[in-house]
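A protein chain is absent from this complex, but the other protein chains hold their places.
Each chain carries a letter (A, B and C) given by its place in the written order, and its residues are counted from 1.
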């Protein structure tokens, strides 16, 4: 499992490829599901020109790792990668990449979806628009229902 | 929508990036879900050294397009890409890439999963191991249930 | 009339060839009749048939120039 938060521009495809080459044995996984979240130039009907993502160093990484571990405990996943961009960004910038490798694709889909969903809920990454704080509803009805423990 | 079948080595990340750059407007999609299916070096407990994928030119492409169109009708998806490798390949070779771009990630996940699932069921791509035909069960309980019309 | 036939996956192995070309003197030929000419075994319930790249059934009446494809039941990549 690899998790990190970066202020640098994020090349999601390169991160996934590099991790696959360095950490996954050849010919063992049947598939990988990758989610890439990108910055849109609108939000709730308003134009957005730039965005600043803030995080809580230490706590954010710990909680992303915890979410990945939950996914790996729940599904038959060989490895997971999460890279989250923080700091100043502009529309079309990739903000986050989540990848889950597994022997069978259903495990990859379930794990990847679980991670991005709960990562948005719990990982202390906060969004500031130019004029106001943007508070997202991260609800995704496609994710397995699971009671969240707010206390770690 | 872009669909093609190729005998050349497949670079799935490059295909997704190239399509995104050429076909998607900047800053409009919130995310993309990518599934990459790779060749494993084992199947049902047996080692696999090489594999030959056969297809039915014309019918395969038509059915992949039909599956993509169904996904785009069912979910709010901006664009979809499918590239399927055929011919001779060896373990760790990428075999297929499916990508679905959407404003909201739940649509990307549902559409991508639907496409790969029904593509495996209906698209006349057949697998030959070194010694025997490998017939997969493509069942994926995570996909929305939907009655398949076998007659197009 | 002339009919072109294609076999896929394990059916190709069973037939020992990937294609056939057959001519009929009469015009009243179904997919089932065609199969009778191709194989001594009865057509399996599970075999999928396409005529001109559209799935159909064994009662489908053929026309001159049709391309008929036979697939084993479940195959995937």
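As a convention for this text, a contact is a pair of C-beta atoms (placed from the backbone, for glycine too) under 8 Å apart; a residue touches a chain by one contact, two chains touch by 3 or more.
Remember, predicted model here, so these are calculated numbers, not experimental data.
Contacts of the undrawn chain with the visible chains, over the full complex, involve A. Of the candidate positions A:32, A:96 or A:115, contact with the unshown chain belongs to A:96. Touch with the hidden chain on the side of chain A covers residues 37, 53-54, 56, 58-59, 62, 84, 95-96, 120-121, 123-128, 133, 135-138, 150-152.
Everything that follows uses one rule, which is that only the chains that are shown with their structure count from here on.
Any chain touching chain B that also touches chain C would appear here, but none does. Think of the whole protein's Cα atoms as having one middle point; the chain whose own Cα middle lies nearest to it is B. A straight line joining the Cα centres of chain A and chain C is 49 Å long. Within chain A, not a single residue touches two or more of the remaining chains. Shown for chain C are the residues that touch two or more other chains, of which there are none.
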